[in-house]
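Every protein chain but one is kept in place in this view of the complex.
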Amino acid sequence: MTENSQEFTHFNEAGRAKMVDVSKKPLTERKAIAEGKVYTSFETINRIQEAKIEKGDVLGVAQIAGIMNAKKTSDIIPMCHPLNLTGVDLDFEINVKDNYIRIVAEVKISSQTGVEIEALTAVSTAALTIYDMCKAVDKGMEIDEIRLLKKTGGQSGEFVRETE
Amino acid sequence: MTENSQEFTHFNEAGRAKMVDVSKKPLTERKAIAEGKVYTSFETINRIQEAKIEKGDVLGVAQIAGIMNAKKTSDIIPMCHPLNLTGVDLDFEINVKDNYIRIVAEVKISSQTGVEIEALTAVSTAALTIYDMCKAVDKGMEIDEIRLLKKTGGQSGEFVRETE
Amino acid sequence: MTENSQEFTHFNEAGRAKMVDVSKKPLTERKAIAEGKVYTSFETINRIQEAKIEKGDVLGVAQIAGIMNAKKTSDIIPMCHPLNLTGVDLDFEINVKDNYIRIVAEVKISSQTGVEIEALTAVSTAALTIYDMCKAVDKGMEIDEIRLLKKTGGQSGEFVRETE
Amino acid sequence: MTENSQEFTHFNEAGRAKMVDVSKKPLTERKAIAEGKVYTSFETINRIQEAKIEKGDVLGVAQIAGIMNAKKTSDIIPMCHPLNLTGVDLDFEINVKDNYIRIVAEVKISSQTGVEIEALTAVSTAALTIYDMCKAVDKGMEIDEIRLLKKTGGQSGEFVRETE
Amino acid sequence: MTENSQEFTHFNEAGRAKMVDVSKKPLTERKAIAEGKVYTSFETINRIQEAKIEKGDVLGVAQIAGIMNAKKTSDIIPMCHPLNLTGVDLDFEINVKDNYIRIVAEVKISSQTGVEIEALTAVSTAALTIYDMCKAVDKGMEIDEIRLLKKTGGQSGEFVRETE
Partner (left out) sequence: MTENSQEFTHFNEAGRAKMVDVSKKPLTERKAIAEGKVYTSFETINRIQEAKIEKGDVLGVAQIAGIMNAKKTSDIIPMCHPLNLTGVDLDFEINVKDNYIRIVAEVKISSQTGVEIEALTAVSTAALTIYDMCKAVDKGMEIDEIRLLKKTGGQSGEFVRETE
């Protein structure tokens, strides 16, 4: 990238972080779906369902957090390209048998790079928001199985997670 | 969006917030113009005109605030799509008879969704900045008549506010 | 602030913007309450009440927007001091006779400077969010009467807005 | 919070979200430690160790992401109080037997509210960064066991997660 | 932009700041390269090379800072257009004879406006980060020669800085 000379020591030529150049890639329609789970106590999951958490409507706040953070993923994840998402949607399922909330996020765009990390960021920050809203009554919650379910569009083609 | 089962209770299927999918809409040239007013005391409007506010040049700061916040509207308004605005301009009129400052903002873009909310955000944050710069001498100021004047481009066509 | 010389022309000594020095002011308990209104059509106010806005739960999203933007007021308003707010709460009243939503925000802190602008920012951005959520069905909405209702704490003492 | 009248319908009095008031709580020394894991393929974990990921030094970037996002947790998590953290540190362990990276984050502050969510945000965003850096070679990675390990300071006292 | 009347005084028609309208300009491939230098003491440059700075890997952190801030240049520089950069890369050279670190940043995009200021922001914030990481041992550091080296694409054509 720059001229060399005896006086210079180049830093970290191999391992250096970069935001990889995608300027030659074509625009394609892309979509990514990710999921994750928040395991809580039996009491907490009931309070969430019955809207008895002092900080307010837990899943309503988590939904908005997921959408807002998906939009600013490139400010949260250092090497992630800035993108103007065209659609973000989150869905929550409350499992009252095993005491967890499943979060699913779907993100859409037409761009030169994919939106997997945006969908995962939506799920992760929605999960953290659930933790934050409920932590006064349950510090033992755990966030698990954050992973990509499906991705379409782009040169690497379609990815669909195999069911276990 | 996800498979169902007896164990799951779906949350808020109807009322849930989403950033609506605009990925199928065509790119069109769009423009929006919005206005708003800040009513002050007689003394305050004179101080602003004579540049006698301790915090500095009131309208110069308000102009920059309006432009900067128009650019980050999607970080301020939760369900608003991120957009790369191509032009933002603000204009201020000082009405020395009725003691108000009228703010007009114009925003331009070529995109899949409109920029009404960006123009309104420019006006609102410019108005708040005027309040902030003058609040040491006038806590009774009031912000009024923030509204869309005109919008062109997009499927819903042109909107022009009727004069009263 | 800096030494002078014949070659220098000082810029804008009088009118220049600054974030005024509050480092000598004592920490005091402070609170501010602000209000504002969003006027809509009859149809829109009914849709909001009946949760029939496509983008989702209008007032739930507006509430979160108000709280989140109150927290980052110093990033929105240029000369505003950064502050760590200790409490933010918003309340909405739907007036079905005159077709408006009244927003009231209350902000608390212990600090060297007041939180009036934080309360007004909460109200303004909640109002903009209501506009954004409903603009697909009603572009004629108007935001009015954004103003400070009450302020306590600090050297300038208590401010209470006189009722009209 | 505001006066009532026959014309008003109060919105969501019970379930409404708020940033709870902590202004009466005393300042105390607080610390929180959280952990999480990123499970990868055998090949990916080796590439990370041998610094053969094209986007750069995976764990170095993840460390900085964790620290930077801990600092802005209140901008990511809606009802979280803004806080000026006094210390953030992250540690990574590579488990070459079970193919995972364990992330541990420790956050410190003297404040009126705790930093559990800041420590969990550091872990989650570091995990997402690892995913982002490696996703070109491994889309099947999974983030698991994000949870609080320990918390000291504050009225609710010490929390230590029981070992399994 | 708005109608006139005797009662109005227009503010600052000539000198007012605006984000200039680029909506009529064509999309072109653009690239900008900028450089800058941080002069340190002999001892500091050795500590950096030997990784003996307490705050961590100085150039690794500076690299990430440069990339992250290039992405959000429009939030840092008031009249700068928001852009979705497609590539950012930074390179560092340590000059052990004259005790300085040279920073070179390259930014790419396809857009209606150039990325010179993004490349300069990457260099400047990387330089500030080096200062921040080393200031505990060397407060006398100096940042110099921040300037554009090359720019291609756009109506104003190519710019190449003449060598001295």
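Residue numbering begins at 1 within each chain, and the chains themselves are lettered A, B, C, D and E in the order written.
The working rule: a contact is a pair of C-beta atoms (placed from the backbone, for glycine too) under 8 Å apart; a residue touches a chain by one contact, two chains touch by 3 or more.
Model, not experiment: these values are computed from the prediction.
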Omitted chain - touching chains that are shown: B, C, D, E
Residue in contact with the excluded chain [from C:36, C:56, C:78 or C:114]: C:78
Touching residue (missing chain; options D:17, D:53 or D:109): D:109
Interface with the undisplayed chain - residues on subunit B: 57, 60-61, 64, 68
Subunit E, residues in touch with the chain not shown (by the definition above): 12, 14-18, 20, 36, 51, 54-57, 60-61, 64-65, 68-69, 76-80, 116-117, 120-121, 124-125, 127-129, 131-133, 135-136, 139-148, 151, 156, 159, 161
Residues from subunit D at the interface with the omitted partner, ascending: 29, 33, 35, 49, 59-60, 63-64, 67-68, 71-72, 83-98, 102, 104, 106, 108-110
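By definition in this document, only the chains that are shown with their structure count from here on.
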Interface composition of copies subunit A and subunit B: same or different, split at half: different
Interface hub residues of subunit B, defined as touching at least two other chains: 12, 16-18, 20, 60, 64, 68, 78-79, 83-84
Touch-based graph of the chains, sorted into line, ring, star, complete or other: other
